[in-house]
Structure formats: C-alpha cells, structure tokens
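The chains shown are only part of the set, and none of them has been moved.
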Amino acid sequence: MRRFRPVRSIPAATRRPMVAAALGLVAGTVAAQPAAPAIDTGDTAWMLVSAALVLLMTPGLALFYGGLVRGKNVLGTMMQSLAAMALVGVLWVVCGYTIAFGSDLGHVVGAFDYLLLRGVGGDPLDGQSIPHLLFVAFQGMFAIITPALIGGAVAERMKFKAFLLFMLLWVLLVYAPLAHWVWGSGGWLLELGALDFAGGTVVHISSGFSALIACLMLGRRRGFPGEPILPHNLPLVILGAGLLWFGWFGFNAGSALAANGTAALALVTTHVSAAAGALAWLLYDWIKHGRPTALGTVSGAVAGLVGITPAAGFVSPAAAIALGAVTSLGCVTFVTWRTRRGIDDSLDAFGIHGVGGTIGALLTGVFASHNAAGLLTGDARQFGIQIVGVVATYVYVGIVTFILLKVLQGAVGLRVTVEEEMIGLDQTQHGEAGYSM
Amino acid sequence: MKMIRAIIQPHRLEAVRDALTQRGIMGMTVFEARGYGRQRGHTEVYRGAEYQVAFRPKIVADLVVPDNQVDDATDAIVSAAKSGSVGDGKIFIFEVGDAIRIRTGDRDENAL
C-alpha cells in the first residue's frame, strides 16, 4: 500500500482519515493539512523497524537458499544474497530510487531529480508522515531482496560475475521501472487502479519470472533430475524461513507506511496466510507422500507469505486463510509438475515466488474488501485490472530479462564450467569452503 | 593380530562397546560412514518429489585384537548388533602386519 487508489467502497468510515493521511490522495484532507506536513513519531518508529525487518529478510533468504543446496555450494548461494545487499544497497541511493520514485516521466519511469538522494531529507513526502529518507530506506530494502530471490533458480551453476552484472542491470532496467508503474506517483498501473499492497507483482512475479527465464537459459544442473540433489542443512533452511516470516511483517505491515489499523490488518493477514500456507503443504505432503515434511511446511509458509503480499492490507483475516492455503497448494502443484518435467528451477524461485505472486495478485482482485473492493465484494473491474497488471509485468519482465541474459551470455558467459560445477562454487568462484574440520 | 571391521547400525554402537568391554576387549576406532547393500535405501520427500536415497548411515568400528581374541570379539559384536532385519551389517577380518604404540614404541601385540 505504498500508494494505492482508494476505492469508493471503503467500508469503515474510521479508516478514511488513516488512508488519507497515509496517501495524501484525498484532496480535502491534504488541503486541511498545514504547508509542511508533520512527522509522526509513531509512524516513524514503525517504519524504522520495518526497514530493518525487510533488510533482515535477505540474510534470511541467504540461509534459506544456502541450506537447500549441497555443501559445496553453500557460500556461492549465500553470496548471491550478500552481493545484493552490497551492490543494490549502494545502487539504490545512487540512482535506483530516483528511477523508481523520481518525478514521473510518461507514466513509466522516474526522472533523475533524486540522483544520489539530492534534496531528500528529514521532511516527509506529501501525504506521508515519515521522513523522506526513511521512505527511501524502506523501499531500498525491497530492491535488495528482489534480485536476490532470482538466485534460487540458478543456484549451483551460475557464474558469480554474471549474476552480479545481471543484478546491476536488472535492478535499474526491470525493478525500478516496475516499482514506478505500481507505486510511483504517476505510474500507469497505479493510475489504472491496480492493487499491489506490498509487491506481489513488483517483487514476486518480477523476480519469479526472471528466475524461470534464467534457469531455462542456463540449463539444468549436472545430475538433475536423475540423481537426488538434497538439501545439505535443513535446520539452516528452517532458520531462514523463520527470519523471513519475521521480516515479512515489516515487508507487508510496513507497507502501510504508518502504525495504524491497516498495518495491523496487514500483520494479521500476513501471519495467518503464512500459517495456512504451511498447514496446507504439510497436509499435502502427509496425504500424498505419507509423511509431513519440514521442508514442505516452511515452503508452504513462504508460499503463503508470497501470496498475501499484494493483498495484505485489502483482505480480511478469514480471506487470508483461504488465500494462503490456495497459494500454497498452487505452488506445490506447480513444483511437482516442473520437477517431473525436468525444469531445474533449483530452489523454486519461480515455483514459489512467481506462481505464488501470480495467484496472490489475482486473488487480491477477488477477496479485496478493506480499503478496496474485489470480485466477491462486487467490483469485477478490479479483477480485470489485476489481470492487466499481472500480464504487463510478465511481458515487460520477460522481454527485458531475456535480452539482458543474452547480452551477458555473450559478454561474460552465464554458466561455470562442468569441472567447476562438479568441484562446487564455493571453491571455484570464491576460494573458500563453507565448513572445515 | 587381526583387525576386525564391524559395519553396524549407528544406534547399536553403545551396545557393541558394552559387549566388548564386558569381555575385556578394549580399544577401537570408530567412523561415520554410509552403506549400501541389500537393505533398501529409504525414500526422502523433497518439495513434492520422492527420491530414493541408496546410502544409509552406518557406523564402522575397527578394532585390532590378538588372534586368540578374534572369535570372542566377533561373537560379542554379532550378539550386540543383531536385530535380525536386513541392514544389520557385516564383519570383515583383516590380517595386521605390525602395530606400534606411538607413546612408547611398543610393537606388535604389546602395542594393543
């Protein structure tokens, strides 16, 4: 809900001022405010924490992914996340933010007015109640984890150099423009009225679909799917999932940009969707394979978290249960299918983020009932808009990612040698070993 | 002097050690290993797919004993490690040419 179009049918009257304050889109309210909008310490406190929580998700992802690969690739896999923190951390401040949130150019991209954060200070943006700098930081954390998610599809075989360059270009050419479309003032999807509370399209579909393209272009890992390639350390995976669940409260409830009822709603829906997703996959494994697995449980939780992301501030807790369970079952169905088909989306970056993000984005248009309306609450148009948003994201992300990878393939090559793959990325790409005696 | 190598189920190690100690046979070196034989591997589930994992965890215990203790030791091991189901493991026996205790330089059976 960085910025969404408040629909006419906001249910509780009490919510209106909150929405207005958060968004500054209701003319009257804005007019009523003094010229210099004030900082609210409570909102600021919550957003300081939210930024920190979202940052923590990337080390959480590093653990989640790192535990899933074989021991010889644990550092190579974690390094993809670490490099995102290092590279995109800097990049966002230099020019990423302004491409996404600079003043609108043709509804598709931001201008360079905030280059190197020129003019960004402690005063809030119009309609916000937190320092502008804090908004930059919060958004910057999203820009870090999104490309890091892609690593899951290309794990155990992609050249580190290629991945680093890919992230650099992808954040500038894919992520930042998409963020502008959906959340930037003037962005065309925002103006169209697409609902994406915390990044179902911008974060999950974009990274997921890029991941699918990347893993198809790279090809399968040696040994896949013939040999079992099993996680080397599931406790790390569980820990990573725990940190993701925890950090996701900042991701989703923080997207209210204020410590208010919408944030509380988003926190509750996020939590129950994760729980329902975990429970659904746990039961699926039990029924289908005779045993409930730990990896299934945490995968289901992440699927539930992905699914609720676009919907968090728009749906009721009861709807969030349904949404989480449906997303989780959708993901496990896809994941089973892609494994049978021999598609080596190694850690299911598309299988969970792409599929889950798509389901979530569409279901947002079905279940929306708070701050907006959807199919079930009588707004069929919203569902159509959601489809437009999803399709546009797939198309744009697909084309640009494909071109980027083609260029990099020619320039530096995407894949390590067979020899390097067999020895492992830790030693060959990074000169280190994850574990020593 | 022989080396007895016992490949056993991991949870039988304490019982085997007790059985040996009771018969006065002290000293062994133990490795974690993975084994594969007649025992069917087990199935692991990984995100909606089932994988056959051929190797199962095993403990390998190597103990060097004087020739006259070989039968005693193997009896002890068999009795403590046997459950009757496939996968209980094997014992292999090797000739040892010489032995040295590093601390003292004692050789052969004196080194044990």
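Chains: A and B, in written order; residue numbering restarts at 1 for each.
Throughout what follows, contacts are C-beta pairs under 8 Å (C-beta built on N, C-alpha and C of every residue); 3 or more make two chains touch, one makes a residue touch a chain.
Source: prediction; values computed, not measured.
**Q** Copy numbers per chain label across the whole complex?
**A** Full-complex copy numbers, labelled as displayed: A x3, B x3.
Going forward, only the chains that are shown with their structure count from here on.
**Q** Which residues of subunit A touch subunit B in the complex?
**A** Those residues of subunit A that touch subunit B are 228, 230-231, 284-285, 288-289, 291, 293, 295-296, 299, 332-333, 335-336, 339-340, 348, 351.
**Q** Under the touch definition given earlier, write down the residues of subunit B that touch subunit A in their complex.
**A** 44-53
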